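Before we start, here is the structure in question, set down as structure tokens.
A single protein chain has been omitted; all remaining protein chains appear in their positions.
This part shows chain A:
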Amino acid sequence: MDQKNIRNFSIIAHIDHGKSTLADRILELTDTVEKREMKDQILDSMDLERERGITIKLNAVQLIYHAKDGQDYVFHLIDTPGHVDFSYEVSRSLAACDGAVLVVDAAQGVQAQTLANVYLALENDLEILPVLNKVDLPSAQPDVVKEEIENLIGLDCSDAVEISAKSGLHVDQVLEQIVHKLPAPKGNNDAPLQALVFDSLYDSYRGVIAFISVKNGTIKPKDKIRFMATGAEYEVIDVGVRTPKEVIKSELVTGEVGWVSAAIKNIEDVRVGDTITKVEQPCEVALHGYREMNPMVYCGLYPVDNARYDDLKEALSKLKLNDASLRFEPETSQALGFGFRCGFLGLLHMDVVEERLEREYNLDLIATSPSVIYHVYKTDGTMLEIDNPAALPPTQNIDHIEEPYVRAEIMVPKDYVGAMMDLCQKKRGEYIDLQVIDDLRMNMVYELPLSEIIYDFFDKMKSYTKGYASLDYHFSGYKTSALVKMDILLNGQIIDALSTIVFKDFAYNRGNAMTIKLKDIIPKQQFEIPVQAAIGGKIIARTNIKALRKNVLAKCYGGDISRKKKLLEKQKEGKKRMKKVGSVEIPQEAFMAVLSMDDQ
């Protein structure tokens, strides 16, 4: 295939604007997937992705398009996640592309994540092709939205195709525009190999599989390759592409996007963002990698069964392979034993990792409530970075604490501006700006503590604005706050894994809400259990879990044996997912209680 007939592109969009549906249609139109094999969200191969209707992982497929000019074109379509937590995945896939199709919902218009993704694409020097989706909806206003795109983003929309990805309307025109408006990969096929590793996964039979975008040169079986950052060297066994089925090829040439397998057993050798070159004819410099994404949210992950610590460690290592932003290091808790402190980009990311560990690696886990990284300045002049409330030094040794703030941009219909301002105030937000987008919408800019964002800001925002507001945020800096550590005591004993750092003025309400929530979650036991919240030894809230007095089946005769035993089996399963701390059995969800309580 001639390099000028290759197009590497991503589809970028705000969540739910129809990215995965458009990808489905493109795969159908190019006969990449036969109709009988077609299912919705075909690129979202994880069960989790289909269930939640979101894309978590990027996914690259090769497809052949017979264009109207009579020529065949090779498209590499790289699907990307839409949620703010996964913007690092977006930036990785964009680095493997030359262009991007920007999908905007013709009814909803430009949203916060539309802008965020466009900026990422521009940073990567990509050509952007705007497309208006859902034009068949009665509420669609393609002309208004086109004007919005032109005003807000500065993209020319005179040729923007108006499509319905759902019905397939005009999707063929999008394919033609990809051919004519997006550039072919540059690169030199005869130059030394330079291939960007943009993803990887672990296959138990073949070792680590690296997904690469070949920027210069070629790669084929038997080539001796070197990972430039780690220095690891391997002999290539197979190369190929995904269509989305895996297809083995004799070689990958400049401009192609595919995979390479080289019996790589050592997970650490392959780093996403690294450059692969050949041992014998190396390139001079590595490609621009990625900006390392730093986790913003931390929590402890512990196996319910302490004996599975090593399994958890192995599972985390494997997940990290294609999730470069995941961090973990060993941690011990008095209450929970041995586990890991793990860093994530956001709450959804945390949720997804936890669920993948449980599903794909069959682990029963306890996650502690998420925390941001605090800068704790001690009276001796030193500073500690604390991501685990239990590690906070004694109050008398603390001079002051700083917490991370984000600059949040919230696009919201005018009618809800008042409500959103109210919410931002409640969440300790500092007003920065209020911009008019058009007759209907405004863009609110606030600085907010990240801890408030991860707490329940997103859910509250959706309920305050009936789902109409969209949010994007990025880290803006550290600021001093009046923060205190709140401990939780069960049966008089501090449970370290339940400690949180809270804003002082919120402590009383949260302590109350937390004790009540725990009372609801923790099942009654044979003795009464006091549940207390305390700040520095002072009890600020208290309730009791009453003792279990009666737990017996009223009736059990011959015919009931089997059915009644199933009830006991169920109780036994529930017990398995509990952690015994001291004399108290605590269910998993108690450790996340802080996220699901209502303190207002």
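To be clear about the criterion, a contact is a pair of C-beta atoms (placed from the backbone, for glycine too) under 8 Å apart; a residue touches a chain by one contact, two chains touch by 3 or more; residues count from 1.
The working rule: contacts and distances are computed from a predicted model.
Visitor: Among "Urea ABC transporter permease subunit UrtC", "OsmC family protein", "NAD(P)-binding domain-containing protein" or "Heme chaperone HemW", find the name that the UniProt record gives to the complex chain excluded from display.
Guide: "Heme chaperone HemW"
Visitor: Of the residues A:D72, A:E233, A:D459 or A:E569, which one touches the chain left out of the display?
Guide: Of all options in A:D72, A:E233, A:D459 or A:E569, contact with the hidden chain holds for A:E569.
Visitor: Which chain A residues touch the hidden chain?
Guide: So the residues of chain A touching the unseen chain are 524, 526, 546, 548-559, 561-562, 564-565, 567-569, 571-572, 575.
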